[in-house]
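What follows is one structure encoded as structure tokens, with my remarks underneath.
The other protein chains are all here in position, but one chain of the complex has been omitted.
Chains: A, B, C, D and E, in written order; residue numbering restarts at 1 for each.
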Amino acid sequence: MIRRIDRIATELPPPSEPDVAGAAAVQELMGGRFGEMSTFMNYMFQSFNFRNRQGARPFYDLVANIAAEEFGHVELVAAAINTMLTGATPVNDGKAPKAALAQVKGIGNPHHFLAGGQGALPQNSLGQPWDGSYVFSSGDLVEDLTHNFFLETGARNNKLKVYEMVEHPAARALTGYLLVRGGVHQVAYARALERLTGADLTKLFPTPRIPTEKIPECKPHIKRGDHLRLYRFSPSDYLELGAVFNGPHPETGEELVVVDEAPEGVPAHDLPSQPAVFAPDYAPEEIAEIAQKLRTQAGLSKEPTGEVASGSEPTKPRRTSTKKAGSKKK
Amino acid sequence: MIRRIDRIATELPPPSEPDVAGAAAVQELMGGRFGEMSTFMNYMFQSFNFRNRQGARPFYDLVANIAAEEFGHVELVAAAINTMLTGATPVNDGKAPKAALAQVKGIGNPHHFLAGGQGALPQNSLGQPWDGSYVFSSGDLVEDLTHNFFLETGARNNKLKVYEMVEHPAARALTGYLLVRGGVHQVAYARALERLTGADLTKLFPTPRIPTEKIPECKPHIKRGDHLRLYRFSPSDYLELGAVFNGPHPETGEELVVVDEAPEGVPAHDLPSQPAVFAPDYAPEEIAEIAQKLRTQAGLSKEPTGEVASGSEPTKPRRTSTKKAGSKKK
Amino acid sequence: MIRRIDRIATELPPPSEPDVAGAAAVQELMGGRFGEMSTFMNYMFQSFNFRNRQGARPFYDLVANIAAEEFGHVELVAAAINTMLTGATPVNDGKAPKAALAQVKGIGNPHHFLAGGQGALPQNSLGQPWDGSYVFSSGDLVEDLTHNFFLETGARNNKLKVYEMVEHPAARALTGYLLVRGGVHQVAYARALERLTGADLTKLFPTPRIPTEKIPECKPHIKRGDHLRLYRFSPSDYLELGAVFNGPHPETGEELVVVDEAPEGVPAHDLPSQPAVFAPDYAPEEIAEIAQKLRTQAGLSKEPTGEVASGSEPTKPRRTSTKKAGSKKK
Amino acid sequence: MIRRIDRIATELPPPSEPDVAGAAAVQELMGGRFGEMSTFMNYMFQSFNFRNRQGARPFYDLVANIAAEEFGHVELVAAAINTMLTGATPVNDGKAPKAALAQVKGIGNPHHFLAGGQGALPQNSLGQPWDGSYVFSSGDLVEDLTHNFFLETGARNNKLKVYEMVEHPAARALTGYLLVRGGVHQVAYARALERLTGADLTKLFPTPRIPTEKIPECKPHIKRGDHLRLYRFSPSDYLELGAVFNGPHPETGEELVVVDEAPEGVPAHDLPSQPAVFAPDYAPEEIAEIAQKLRTQAGLSKEPTGEVASGSEPTKPRRTSTKKAGSKKK
Amino acid sequence: MIRRIDRIATELPPPSEPDVAGAAAVQELMGGRFGEMSTFMNYMFQSFNFRNRQGARPFYDLVANIAAEEFGHVELVAAAINTMLTGATPVNDGKAPKAALAQVKGIGNPHHFLAGGQGALPQNSLGQPWDGSYVFSSGDLVEDLTHNFFLETGARNNKLKVYEMVEHPAARALTGYLLVRGGVHQVAYARALERLTGADLTKLFPTPRIPTEKIPECKPHIKRGDHLRLYRFSPSDYLELGAVFNGPHPETGEELVVVDEAPEGVPAHDLPSQPAVFAPDYAPEEIAEIAQKLRTQAGLSKEPTGEVASGSEPTKPRRTSTKKAGSKKK
Partner (left out) sequence: MIRRIDRIATELPPPSEPDVAGAAAVQELMGGRFGEMSTFMNYMFQSFNFRNRQGARPFYDLVANIAAEEFGHVELVAAAINTMLTGATPVNDGKAPKAALAQVKGIGNPHHFLAGGQGALPQNSLGQPWDGSYVFSSGDLVEDLTHNFFLETGARNNKLKVYEMVEHPAARALTGYLLVRGGVHQVAYARALERLTGADLTKLFPTPRIPTEKIPECKPHIKRGDHLRLYRFSPSDYLELGAVFNGPHPETGEELVVVDEAPEGVPAHDLPSQPAVFAPDYAPEEIAEIAQKLRTQAGLSKEPTGEVASGSEPTKPRRTSTKKAGSKKK
């Protein structure tokens, strides 16, 4: 089971100039064969299916715990894509239902607008849905770890290339962070294989053979030591990470560290409504009214209780007078 | 982000008589269009993509929080499938590599054995992979809620039918539990739609029109009141559930309740090794030896720290003498 | 546009002994690459996309008109599958929600029960969904006709093999009919190619090289002359079929005939409720009550107006007392 | 069974400036999850699989009859796409086989040119094929209707967004019409659910919450009353529509009306040849010659008998002298 | 480019008792993610896409050359499947077109009979088509080699499990051979990685951790030394294999060997006609007559020139008298 925290793993910049084609490319890190859905789902299923956990506890803990971090990576990719799509359609009601999407015709992933509400989708950079066949869960521990090392290698490749392709600040903040954290997982699985078989994979690092530290957006995370740390994403469990994750980092020689709690994260930006795609509504202010009334009726605070990044400025589209678009709570 | 707890949502029986064909059928609740991966991923993406969260906070909190519970349902389906597959292959080394899988040729889902290690896969009852196209995240709140109500309706249908098809105790414990909890989510989304639009969906319950209380395996959960409760799956967030989830239960008229913490869950059974499929190894006892040594070296307790259901008896296959199958930790 | 007639193309026997595995095989004729959905959709799209129709009117009329007949073939395959699945689950309420589907676990297509209501699906014999990539619509008339001839050849192969595999009377009535009618279409496209290019394809018949007249279930249709006739499926249009469809039948030498109206068809059997899969409901008699009330309120006849095959005996499951399963029309 | 009429549901403008990227977007309304193929196929399969039709006749009639209208919508979307693609390649033979498609490289859906003949395909806006998994046919009437209401809701969303994205007159004529007619189906399914369960869905309208009457291209259809009418698409059957489809329109309060015959429709434009993609041929005038000869031989009128929209001016590409491209009817 | 030799890689037994369910399982080794189509296609694409081949020639030669051997493995899997399916349908014409396939209804992969002619298909054990997304060709040499090592590991797993599941002599001869040869490729890629990066992967062998030499059907191949040899599958090229493939075998310590020519192979069995599925015809003897006449007319020998395994006894089904099934060579 999980507990959910309403925070994201690292800070992303607020929406700025939208980048529709860039958002389509970043989808590779979401729903591509080597995207974050794949890492999350692979480790999740491998942990679900782990037999004789007690006998192999340090390895079970490792896989199960990394799965938990990957959830936050899926969430972060979504946040970056959503940031990049924000502002790609007009917010003034003078446009809708006129030609509010004409300017994005033929650009990027059409499903970002036609199917979604300028939001992330479980698709890759070609708009193809993520697929359960990307999950490898053979049950054979050596094989599963070999797969995971390969998966993280492919993931690192894709992150580097998306970095090179997309310069939008949200994409760069995303890839800078993911490269560092994904790198830790790549090390973790190599180390687990080493511990289990005696093979020495140290010299396979880095793959691709460009060091993470050359990426400017990675540097702050490296400086903070995040390239060495495996966090424990549980208040109570997965206590044996340190039996596997230890020794020198294969590239820098620094000692690997298990951190006995999850990172705090940061509040996400509250991305503004995009009424041209009805997200969250054609007339978002009506939902806000209803929400406030419901909160009052339930005896909750008048103001929303959730925390969002300061500087989030929800778009407040002018009230559009529509004959019958409202709704009343009974 | 999430925190992970090494427990499952409800008690499942320990492995008994395996049911290979039944396990194939239960996969529909995992990777089918209306399976738990779908509910989890739909609400996850909808929460990721939710715009103007502050303005619509009670609805955001509802969707984001139910997503968190769904993770546990995916995990529970996996546990049930794994339980049903346990014992379907011989554990004595007299068979492997002889014809240890001959008895399951042509029965159930061949990937349970050929691709997996007698473990759950992100597939449906036809062995088709779960697919990102099952995710609906339009960004339009009324639509997303309409979808979610429909999704839970289809899910309830599938659970009822899997109940009828598979009599294995693990499948029955699973479906009994999921019917009750899925029923709560069906109510939650209907209520959210009602709150948002004023429509009254009460009379759509139950759909399918067979009351949950008629299912024997649902009764203990109903008796405990679990058909009325929405748990908050967060130590800190999603505080506004009660603004939406309130009023009478559409079938029983009892008052709906928000529970301000997540259920405790129970430890899972530690399912035994199945060496015929190399899960977790052809010679599992070697992994156990390595694990113990690693634990000692890391200064951890000699015994595994994880908690598993009492009565879990890991298979201990006799040591098979293989010329070169071992491995040494460096 | 179309007009719909509530009749099927030929008589099928009423439900008898169910054949669940046979129904799964017959799905190949529904959603397989060479199934009736493929013939219907191919000719439909080719007719939609036909350019310079006036200049090539006889060919346009031919393709557009055969498309119309194919709709009826899709419908007929569905009727056969539904007939074969009828009775595969118990109707007495003593079983549901107990183990009403246990007897079909591991047999046939699980989606017939878990996803559908013992009904046909747009899938092939492997349970794989029909797919738009099966449609060939190049716009090049010679190519499209070459494709269509090949498609009918593959379809004839599949019908023959399903005939050989499935002995259920509904499957045999189906394949007997489809072989004769599909054979006419195979001839029609060969003749169209001949007319357009001058090539003589006569000697390609029959392919597969087993004559239709050897199939006992084809004989009545051949005796009636249905192997020679192209029906015009329109009250007003597609008047130029005869410009292409004429000359001797390639196998028998008899003259081909255009019939200037569509066949009458026959009423379908009203297949009984299967309450174990909630089709059309867990308590079907409640729907009947509602329907009757609605009919009365609307000033319609008390008895249903639709025509069904005589001898259709709708299952009347005993009223099951459910605490809250009813519904009232407002 | 069906009868086919060689007319389309509403008038579309003749080809003007082509819009290749727009045509790619409009494909969402053809082969997307919520496109017209989905509505057509869903209702078609639900009607095929309907059990105990006599007992639930008004509902059977409703679903079966709407399926028939949807065929015409699929056809209309194809006509719009074909119109938008017309003229995107040069017609003078000075280009072919030179670089006649160079100007559309990298624009829109490449299959419109490489696979098709500048014609519609069973694909969505990403070029992904329509898929039988989009069909929901559970057999459970309440569920199927719930699905259908949701499907029409998603379809309305997609039509609105395609409207916003594509300004080509054919796309606007298409979406204006479909929004009105799809709106009727959305009402019809909501009303059917209301009649069957007693739930009141009136306040869910409109979803998305922008009223149809705000769309300029919808206004003529609304003015004509088409937002209130359910047509009976059969010369003889489906007589009980009025038992379900009645009462006030949920948005306007006007009385819903069953029209006892199908709309007349209008003749389609005869879209001109596009010889660069060999549609219907590299040298279309040769087909015309053959067709005329065949017509004469068959004793038909010298002129084509089919009716097309006045003002259709089939392209007459200059006769290209090809050494061996002709063909002779035997 | 390739040259083709009409021989298969190793001897398979002639057809004996058919094993329809076993043949369906063996398909995993054909079209599964880790099947021989995957190894063939991966190395083929990697060699096609190899940049700066001269600079990395030994690695290019290795990948390109292994690709060539894999073709023969795909062919061998097909031969095994075809052998296992032979005899599953009656050959006497008394059955066809009666119920010649009734005995395989519901058994194995229905496409082996309905789509194919009792022949192998590019599908996995679930009947799902092989898919280009299984190809990994990143262009990054270290990554591609990492992938290939992992791919061979997964392939070894699948071969072992198919071995355990299917006891048919053709399946056992197949898997015995493939395990040995695939093992060589696993070593080759590990060694290439070692040479390129300095990492030592020796201790990862064997994975799965059951030694190949424990498999009885592997022993003759090991005895012959085939577990140590990399053959050069070219009369002229790929001369630098020995720069990479050398040193001790990771399991046995014996020296690896490059053999400077391809293995001779053996003639395949000429599998007999299966007229129930029209393979190669409903009346195969007619084809034989035509072939002989053609051979004579072309001045070729009267007897077929091709070599087949001695003991191949082509089925000679009695001439069935069909009214019009023959054909004449012009």
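Simple rule for what comes next: contacts are C-beta pairs under 8 Å (C-beta built on N, C-alpha and C of every residue); 3 or more make two chains touch, one makes a residue touch a chain.
As the structure is a prediction and not an experimental result, all values here were calculated from the model.
From the touch rule at the top of the page, work out which displayed chains the omitted chain touches.
Answer for the hidden chain's contacts among shown chains: A, C, D, E.
With the full complex in mind, choose from C:138, C:212 or C:273 the residue touching the hidden chain.
C:138
Of the residues listed, E:39, E:118 or E:175, which one is in contact with the missing chain?
For the chain that is not drawn, the touching residue is E:118.
Have a look at E:12, E:26, E:79 or E:210 and name the one touching the chain we're not showing.
E:79
If I consider the whole complex, including the chain that's not displayed, which of A:98, A:161, A:229 or A:293 touches that chain?
Final answer for the missing-chain contact: A:161.
By the contact definition given up top, give the residues of subunit C that touch the hidden chain.
33, 131, 133, 136, 138, 140, 142-143, 146-147, 149-150, 153-154, 157, 193, 197-204, 207-209
When the complex is taken as a whole, what residues of subunit A touch the one chain not shown?
Spelled out for subunit A, the touching residues are 21-22, 24-25, 28, 32-33, 107-108, 125-126, 128, 157-158, 160-167, 203, 205-206, 208-211, 213-215, 251.
For review purposes, identify every residue of subunit E that touches the missing chain, sorted by number.
Within subunit E, the residues touching the omitted chain are 1-9, 31, 37, 41, 44-45, 48-61, 64-65, 67-68, 71-72, 74-75, 78-79, 82, 115-123, 129-133, 135, 137-143, 194-198, 200, 233-240, 242-244, 246, 262-263, 265, 270-274, 277-281, 284-285, 287-288, 290-291, 294-295, 297-300, 304-308, 312, 314-315, 327-330.
The rule is simple: only the chains that are shown with their structure count from here on.
Please give the intersection of the contact partners of subunit C with those of subunit D.
B
Do subunit A and subunit B, two copies of one chain sequence, contact each other through the same residue numbers, with over half in common, or through different ones?
Comparing the two copies, subunit A and subunit B contact each other through largely the same residue numbers, since over half are shared.
Could you say what rotation angle superposes subunit B on its sequence twin subunit E, using C-alpha positions and rounding to the nearest 5°?
Fitting subunit B to subunit E on C-alpha atoms yields 120 degrees.
Give me the residues of subunit C that touch two or more other chains.
In subunit C, the residues touching two or more other chains are 115, 126, 128, 277-278, 281, 327-328.
Please classify the inter-chain touch graph. Allowed labels: line, ring, star, complete, other.
Graph shape here is other: it fits none of the named patterns.
Okay, what are all the chain pairs that touch?
Here the touching pairs of chains are A-B, A-D, A-E, B-C, B-D, B-E, C-D, C-E.
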